[in-house]
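Every protein chain of the complex appears in place save one, which is left out.
Our next item is chain A:
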Amino acid sequence: MRRTKLAAFFIALTTLSGCAGGAAGSAEETPTLRWAVTLPAHWDPVVSGSGAQFRILSLAYASLTEINEKGEAVPSLAESWDYNDKGDQITFHLRKGLKFSDGEPVNAEAIKSYLERAKTQKDSALFGDLTSIETVTAKDLDVVVDLTQTDYQIPLLLGERVAQIPSPKAAADPAALDKNPVGAGPFVVTENVPGSHVYLKKNPDYWDAANIKIEKVELLSAPDTATIVSGVQTGVYDLAGLAPNQVKAAEAAKLDVVVQPGYNAANLSINVNKKPFDNPKVVDAIRYATNRQEFVDKVSFGIATPTDQPFPDTYLAYDSGSANRWPYDVAKAKALIAEAGYQPGDIKVDLVIPNQQTAAEIIQSQLAAIGITVNIKVDPNWATPFFAKDLALSIYGTTGRESPVQTLTAHFGPNGPLNLSTPYEPEGFEAAVKVARETPLDSADYQKNLQAATRAGLESRALVFTYSLPNLFVKSTRVSDFAPIPGQLHWAGLTVAP
């Protein structure tokens, strides 16, 4: 009796495996992109904020502008824009005849209500990005934005990250919008099960619908990094984010490893208002004690590049004149500590981080080499003291901003969220940023002025930058190549072969 049941079970198993093989190998009727991701918690762009989720939200939302391969602002919902002579007013001209997926028209009123909501909504994660905007006036398809200062960065600022535009009708109930996006993007959500999956289908009303070759997108909750590669290899997923330690496995499986350029940079954040970092010599010692190559080798398995600035060295705001200003030199660092009046072992600091990271241990060992004792403290509630600027030492990584000026003010400005030493600001930074902000993007002086602002910012003792890791993805060879657009993923032209 038992034996026959066992046999039946085995037979069931074998038949099962047969049909599963068939299912996995069956030809796809409609071009579908299966993307393994950490599903976004928020679908309201105002709440979702400035993390990296905007890349996923860009499936459902079109933005005011986009970025091209050179990092310049190019048209999206806005067909064109122009500044007044003084540079303190910009008018965006929207495309004609567009509508949101709920049928509402895409007009200036929709942009105005979005920007006002982003500035005022209680849980807005974007209000800090919009301080340049004074008032928004809607004139049919023309959005007139009056600024608090001359600022030529606005077309970059109001791009994918900050201005993904939802339907104003849906946004009237922000809580509902936060669970279910209603935008004018290339795709429309058809099914959304939080924590499990999100299905989308092509939006025929998208302004660039002719160039959207994928009919369906399935966002699937990503598995552990250890099985991402086998998931793509067996066709369960077509696209997934990739951890640096999986790159070799992905290449060995003959999958495409996409190294998407980004603005990312990791840093060691220092609070110069706290002892012992109120002594500039101690900070200088840390600058000299930092061996960036070790981060590149051990954190990123050699994929990242060392950087001493808040962006990679290929970026236009990177100031090559400031490169390697504090070269790795342990002897000099030790001398500076002694000059500051400390014996080896005198300095003990807590390095507070949100979760266990290799980078923290590297910092610990590099500072130990110059006689600074670092205690790593993992605090899940890290964000409260970090953003309240209560910590003495921490680490952070930025995904960067499309606007280089915004990246600089976020790190070095007196209110910058990534400046652990606020209101400290390096001397000359404010003036240099003002010049950069007031330089039109097509001016011959733009890059020069930006680099001058970077140079001024790097005087800040609050940040030691370490390495820059590009955005890594693994995709099946059935998916066509991504345009190398820094920080963003664009869906136009992308194909998935059956």
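To be clear about the criterion, contacts are C-beta pairs under 8 Å (C-beta built on N, C-alpha and C of every residue); 3 or more make two chains touch, one makes a residue touch a chain; residues count from 1.
Quick note on the criterion: contacts and distances are computed from a predicted model.
Enquirer: One chain of this complex is missing from the view, so tell me which of "Succinate dehydrogenase / fumarate reductase iron-sulfur subunit", "Type-4 uracil-DNA glycosylase", "ABC transporter permease" or "Sulfurtransferase complex subunit TusC" is its UniProt name.
Expert: "ABC transporter permease"
Enquirer: Tell me which residue among A:F127, A:Y328, A:Y424 or A:Y446 touches the hidden chain in the full complex.
Expert: With A:F127, A:Y328, A:Y424 or A:Y446 as choices, the missing chain is touched by A:F127.
Enquirer: One chain isn't shown here. Among A:H93, A:K169 or A:H197, which residue touches it?
Expert: If we include the chain that is not displayed, A:H197 is the one touching it.
Enquirer: Could you tell me which of A:G231, A:P276 or A:P486 touches the chain that is not displayed?
Expert: Missing-chain contact among the listed residues: A:G231.
Enquirer: Please give every residue of chain A in contact with the chain that is not shown.
Expert: 2, 5-6, 9, 13, 16-21, 23-25, 36, 41-42, 47, 49-51, 122-128, 175, 178-179, 193-197, 220-224, 226-227, 230-231, 233-234, 236-237, 355, 380-381, 383-384, 387-388, 410, 417-418
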